[in-house]
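Heads up, one of the protein chains got dropped from this complex, but the rest are sitting where they should.
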Amino acid sequence: MMDTNIIQAAIPKFIEGFKVTIWLSLIGIIGALIVGLICSLLQYFKVPIVSKIISAYIELSRNTPLLIQLFFLYYAFPVIGLKLSATFCGFIGLTFLGGSYMSEAFSGGFNGVSNTQIDAGKAIGMSRRQLARYVVFPQGLSLSMPALSANIIFLIKETSIFSVIAIPELTNTALDLIGIYYRSNEYLLMLVIAYAIILIPLSIVLTILERRVRYGSFGN
Amino acid sequence: MAKEILRVEKLNKFYAKQQILYDVDFSIAQGEVLALLGPSGSGKSTLIRCLNGLEEFSTGDLFFDGQKMVPTEKNWQQIRQKIGMVFQSYDLFSNLTVLENIVLGPIKVQKKSRSQAVQIATRLLKRVGLADYLQTYPRQLSGGQKQRIAIVRALALHPEVMLFDEVTASLDPEMVRGVLEIIKELSEKDNMTMIIVTHEMNFAEQIADRVLFLEDGHILENTPSKQFFVNSQTERAREFLESMKF
Amino acid sequence: MAKEILRVEKLNKFYAKQQILYDVDFSIAQGEVLALLGPSGSGKSTLIRCLNGLEEFSTGDLFFDGQKMVPTEKNWQQIRQKIGMVFQSYDLFSNLTVLENIVLGPIKVQKKSRSQAVQIATRLLKRVGLADYLQTYPRQLSGGQKQRIAIVRALALHPEVMLFDEVTASLDPEMVRGVLEIIKELSEKDNMTMIIVTHEMNFAEQIADRVLFLEDGHILENTPSKQFFVNSQTERAREFLESMKF
Amino acid sequence: GSSSKSGSAASNSNNSSSVAAIKKRGTIKVAVFGDLKPYGWVNKDGKRVGYDITLARRIAKDLGVKIKFVQVNADSRVDALSSNKVDLVLANFTVTSERKQVVDFAKAYMKVSVGVVSPKNALITNAEQLKNKTVIVSKGTTAETYFTENQKSVSLLKFDSKTQQFNALKNKRGVALADDNTYLYAWAKAHPTYQVGIKQLGDSSSIAPAVKKGNKSLLNWTNKEISKLDKQGFFEKAYNNDLKPYFSSDVKASDVIIEK
Partner (left out) sequence: MDHLGTSVLFAGNNFSRLLGGLWTTIWIALLALLIGLILGTFLGMMRTFKNRPVRLILRLYLEFFRIVPTVVLLFLAYYILPRQLNINLPAEQVAVLTFALWVAAEFSDIVRGALISVPKHQRESGLAIGLTHWQLFRYVLLPQALTLELPATINLATRVVKTTSLLMLISVMDVINIGQQIIEANGQSHPNGIFWVYGLIFFFYFIVDYPLSLLAKKLNAANQH
């Protein structure tokens, strides 16, 4: 059923899409990590008011689909005078969505540090800042690794939705080719393989990293 | 009598609306060893955690070296360097090596130079027979080793008082002895002032100068050790001692 | 001598390539109480877990009531009704009430009627002083209460042998006594055959007829209790006994 | 060559979309657009209306069966047929040689070519003006194919649905929007600040019903039906009802419908 000529001819297009997916995932994930880290730190130190705002943001972002978030950014915002490029919308969307997921992952790690470790730190006279710096963050980060890597994979997969705002990433490329040449078997197969090429090695690397972090700097 | 180092006056402690400690009054003199005994849930841990501010108390006063303690975050941080504490759970920082665990306080809190801190750590580790474990991570140690290092970590700050909260309770029976011996040595050789919560009655009898017997948050007895173990003042204390033997 | 109830012959056990038990040989007669002693990691738990098939052993034979045990899943399930076991951790099923914990085996495994099972459960609970707790969930009980109920749960199947693996090790000191007293009563009143792993030397001395002393997977001593505690055959056993006292 | 295999592969032997099968089933499944005013769309009351829809309803009536609409996007019209989601496509489906290899077209019922709409204040009147500019299209349309093959210097912004593409034009995400000229006329009338500056790009082509490749039975029936309707003046009437009110006055019936 498969036609190798069709597949070969489409490879350059898929490579283009591949690049877009990777690039967008990369900046989106970095954005999400930064937003998440900042939010979780502000939450950890219980900065008044700001903590409340962050909670609201987290709930809003976690409980609505990325698709609608993107529609809003891309199609609805210009109506009220805010026009952002598709790529920028994608970046903001991933960061907005991913930021809350990452923040929850970091917070989970920080809160997972056991109370006895914190008591032990206080008992040798460490200040709150020192405790955070030398005990809570290093241990919390390694505790949050599994959640962080799950989020990374999740966010990469979410980029497949960007076809709705015309970003030429992998899924969009495949759907476009199907629309022109009507070879859904070949193009969908290529699409699945393309995601496997990104995600399988990545998830192996992340698993190794998780283990490293856990046994390298942490663990009882 | 020796100089009084710590005094507690009318200390009351609540969790939410539940009162845990009632008008606790006692003091400890330099070099004295106080055993804090009592049934499970009587408030022993809560009491000694109040002494270095890990728990806030509701009312009451604390005097350290004759000075009244004003319970601000800053002051507690100061006091905690003078009051070392070791817990039941092996509480070494799991992300740091043995050496880093020990020098963290001296360097970051007391602003000692690294070389000076390392020197102190090495000397103390030698003393507890663990000089070879400088670069080891806590997870590679047995429970007994961890507790000895936790003691070293507290000692590295040169505290004037040490608090021990059931430090042998989670240890394998054969590990208990090594840890208790170190505590005994601290009292005998260094004349360290100590408050010890323990369920090892034999040990308490050997080491304590005085026993504080706590029940339901009340101090029922504050008696010299010799007298307590032979002839306790209260019925309840006698019962308690009885139940600890088979 | 009484009828032999359980015999172990040349039992060897490996974890991966590491040998844990070496040619273990011993037997126990009806009504006999065997204390299994030895340092941590010597293989005590592994050995008694082999006796009811929770661990597979690599080579060796087990004879139950003179019959050689063929280690199939089905046979083990049969045998486990005759060999009760209680563990260190409070192992009541947390999703079931006390009553349901106890009657699960009799009803589902032994196909007894519910009313019969409830009757057995009530009688046994009365005996350990917990008749009021039928409808309670395990999380509402103290450690000592949980262990007593775990014993009842095993007894409800009318086992011929009971295995106890450090059943008091995680208990608060004051809880220990109640549990040990029940075990003692089982031996004295019911003449129950028992193998007991414990770190309570006083208790072992009082209850055991014979001591099996294990080190590094080898049985170093298989001695009548009286002799073991007063004058052990091996240097290693004497050292061990010494370390258990403070 | 070999490239027509996948479309026709699973056809024939048991044709679930044959006229007989449809009559037996009692419903015909028709792929239509849901947001292509005035051809196939859902009006304010939530009713499906439009030129394509009127034709579809008539076909169902003449077949004596009920109708079931399946809303599609441009890029899923072929797959909707080849995977038996629908029996017939009446979704502004332009006949092209590539498409002929994967579906069978019946007789055409409309004329069309690619047009380009742009804001009046920056009107595009000539394809040359589009060089190195961004043009908005929908995936799987003839407009997309036209630019992909004939004007590679134009960068395309490709959307799934008509709603999305027109909103993108309103948000000025491209200098112009290319699609079938027939409904660009309608859209421009509804949006007076825009104008169809290029009425025809490339050759004129036609729009026809499509069936699954090899579905002779339905194809023949549909061909006869179109001829019959044509004779009865059905298309003219439908034009006047469904299309004319939405077109500007410069569009004539003969620009759109095929008169024999």
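Going by the order they are written in, the chains are A, B, C and D; count residues from 1 in each one.
We take it that a residue touches a chain if its C-beta (ideal position, glycine included) is under 8 Å from a C-beta of that chain, and two chains touch if they have at least 3 such contacts.
Nothing here was measured: the structure is a model prediction, and the numbers come from that model.
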| item | value |
| --- | --- |
| Visible chains that the absent chain touches, using the contact criterion stated earlier | A, C, D |
| Selected residue (touches chain absent from view) among A:S40, A:Q130, A:N151 or A:S184 | A:S184 |
| Candidate in contact with the missing chain, chosen from C:N12, C:S27 or C:Q81 | C:Q81 |
| Among A:R62, A:R133 or A:R212, the residue in touch with the chain that has been omitted | A:R62 |
| Absent-chain contact - pick from D:S18, D:T54, D:S76 or D:T222 | D:S76 |
| Residue in contact with the excluded chain [from D:S161, D:N181, D:Q195 or D:N215] | D:S161 |
| Hidden partner chain, residues of chain C it touches | 52-54, 77-78, 80-81, 84-85, 87, 89, 91-96, 104-105, 108-110, 150, 153-154, 157 |
| Positions on chain D where the hidden chain makes contact | 9-10, 16, 34-35, 37, 41-46, 70-73, 76, 79-80, 82-85, 160-164, 166-167, 190-191 |
| Contact footprint on chain A, counting only the chain that is left out | 1, 59-60, 62-69, 71-72, 75-76, 79-80, 153, 157-158, 160-161, 163-164, 171, 174-175, 184-185, 188, 191-192, 195-196, 199-200, 203 |
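Definition applied: only the chains that are shown with their structure count from here on.
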| item | value |
| --- | --- |
| Innermost chain, taking as reference the mean of every protein Cα atom displayed | A |
| Inter-chain centre distance, chain A versus chain B - centres from mean C-alpha coordinates, in Å | 46 |
| Mean-CA-position distance for chain D and chain B (Å) | 84 |
| Junction residues of chain D - those touching two or more other chains | none |
| Touch-based graph of the chains, sorted into line, ring, star, complete or other | line |
| Chain-chain contacts as defined at top | A-B, A-D, B-C |
| Residue ranges of chain B in contact with chain C within the complex | 39-40, 172-174, 176-177, 180, 199-200, 202-203, 206, 240, 243-246 |
| Of all residues in chain A, those that touch chain B in their complex | 116-117, 119-128, 130, 134-135, 138-139, 142, 217-220 |
| Touching residues on chain A, where the partner in the complex is chain D | 1, 3, 5-6, 74-75, 78, 83, 86, 163-164, 166, 168, 172, 175-176, 178-185 |
